[in-house]
Each structure stands twice: as structure tokens, then as C-alpha cells.
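Only one protein chain is missing; all other protein chains are in place.
Right, chain A next:
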Amino acid sequence: MNPFALIIIMLTVVLGTLIVMTSSHWLMVWIGFEMNMLAIIPILMKKYNPRSMEACTKYFLTQATASMLLMLAITINLVHSGQWSTMKPLDPTASIVMTLAMAMKLGLAPFHFWVPEVAQGIQLSSGLILLTWQKLAPMSILYQISPTINPTLILTLSILSVAVGGWGGLNQTQLRKIMAYSSIAHMGWMTAAMMFSPMMALLNLTVYIVLTTTTLVMFMMNSTTTTLSLSHTWNKTPLLTTAILATLLSLGGLPPLSGFLPKWMIIQELTKNDNIILPTFMVIMALLNLFFYMRLTYSTSLTTFPSTNNMKLKWQLNPIKTTTYLPPLIILSTLILPLSPMLILLE
């Protein structure tokens, strides 16, 4: 894409999200969401083929519907409370509609059907932005309305998302779809935390963004979108196979890696509020997630996957791709569990 156009579009995406996160007028929030959505369509369309167009169309339709639901929620809130300020508590009906709108934007079950299909149709770098940056704005709205969220609704969304994210990813070999289902499951965990401790939801979001960024940057470094091409990593960049193993295990939530920290904290918050069955269920469903990450590591790092002889003769040339910040990202995504006492700073 023309670099000037790209800069303006990226800035609009960032600006849209920042407007959502920082406004005190609900109309500005809606405007921010619209800016964000319209500006990201060209980014999703980096390649001109029908599959990308289909992905962009699906994304546009779902996000536009969600924005309209958001507008409905804002209007209901205006009618009941007479003001547009985001600082005041939301009317309960408006809160339900707004939660549904945010659920559609985030890709929570039962509104999750667009996530795998959109993620599959776009480039890896666009997928990175879709799965990480695009979650910031809706999560910030959920954070702001968290005192008035209907617990039944958000629990339903969370339980369904965790279950769908676990079972849905089991039949996938395409890496982008696997990351999409991983995103659905993690969003489920975040909304469960939102009910009791929004701070832990933000912690989960941060760790999830770091982990997903690391994973997708590693996939971009290999230019791989299927399990089969990921299994050739040992030939191209052997050092990366260890990093992929560590990051995928962290994404699955295995101690002592970083991915365990948000799960542990969320379980702690839930049990402090006498909620025992929910974390047990969520944690067992997270094992399904771990299973398909393990399958990826099996084909990548833990075995020398069967490959044609041509594949084994690859030349190891100097790398051209710039993978910015990969080493610090890998460290952040595996080694920050010992820093967990620093969470005391959040109190």
C-alpha cells in the first residue's frame, strides 16, 4: 500500500481506539468505534482476492451491527437517565444491550462465528492487529460499565466462549483459525473476571496481547499459516522451534510460564467471591485449548515431522524479514510469573 495512505489509515485506527478509551460522551465513543472499523477495512484488504473481500465484508457487517446495538444502548441510557456522560452508571437495560454489543465486537460466543472466518481470510499481520489491537476498545468499554453489568448475561457469554473456544479449535489445522479460537476462549476468561475484578481482566488482556503478538510474529517470521508449514521450522530457524514451544505452552496456561498468571489471578478472584464451580469448569475447558497447542508443538518442536526431501534441503540464508521486538516479546511471554508479587501495586 502507498506508505502515506498506510500511515493515515493506521493513525485513524489508533485514534479511533483512543477516542473510545478516553471519551466522556457516549456519542464520541460510538464515533471512535466507527472510525476504528472503517479504517481497519483497508488493512484487512491488504491482498486483493475474493477471500479477503469476504473476510472484510463479514467483519464490516458484524461490527456495524454491533455499533448500531451500541447506539441503541446509548439511546436507551439517554432516555432513562437524561445524560450522555460515561462517568455515570448505566441504566440496566442499556447495560445489557451494550454488553451484547461489546460481545459482538469482541467475538464472544454466541456471537463468535465471524472470528475464525475473518481471521482466516486476511494476512498474518492484519490478523495480528485484528486479534490484539481491536480487543482494546471493547474491553475498555466493558471495564467502564463493569459496575452495572448484568452478571447472568456476562456469565453466560463467558461460559459459552470458553466452551466454544476449547471445542472449536480441536478440528483446525490452519494456524489463523487456531489463534481465532484461542482468542474466543481468552475473551471468555476475561469477561468472567470482569464480573468481580476488572483489574484482573485487564491483566489477562495484557498477557494475552503479549502472548498472541509473540505467537503471530513468530508465524510471520516463518511465513507460515498451516500446521504443515509450521512443522518445517526446525529446518529454517531451529532456535525458533524452542521459542514456539515455550510460547504455545504459555498460551495454554501451563505453569511456570506467564500464561498461567492471569488464569491463577482470575481463579483467585472468583473463589474469593464464593464462585467455585465456574473456575473449575473454565479450567477444565482450558485444557482443551492446551490440547491443540500441544498438537502444534508436537508437529513443530517435539518431533521431526515427516517432510519431503526437498524441504530438508532448504538453504539457511540471512534473514530479510524484520521481526521487531521478538526477543523481548518471547521473554515477556514466558518468564514473568516470578514477577507476580508486583501485582500488589495494583491495589
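Convention: a residue touches a chain if its C-beta (ideal position, glycine included) is under 8 Å from a C-beta of that chain, and two chains touch if they have at least 3 such contacts; residues count from 1.
To be clear about the criterion, contacts and distances are computed from a predicted model.
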Complex member absent from the view - protein name from UniProt, among "SERTA domain-containing protein", "NADH-ubiquinone oxidoreductase chain 4", "Ubiquitin-related modifier 1" or "Septin": "NADH-ubiquinone oxidoreductase chain 4"
Among the options A:Asn150, A:Thr271 or A:Ser307, which residue touches the chain absent from this view? A:Thr271
If the missing chain were put back, which residues of chain A would it touch? 245, 249, 254-256, 260, 264, 267-268, 271-272, 276, 279-280, 283-284, 287, 290-291, 294, 298, 301-303, 337
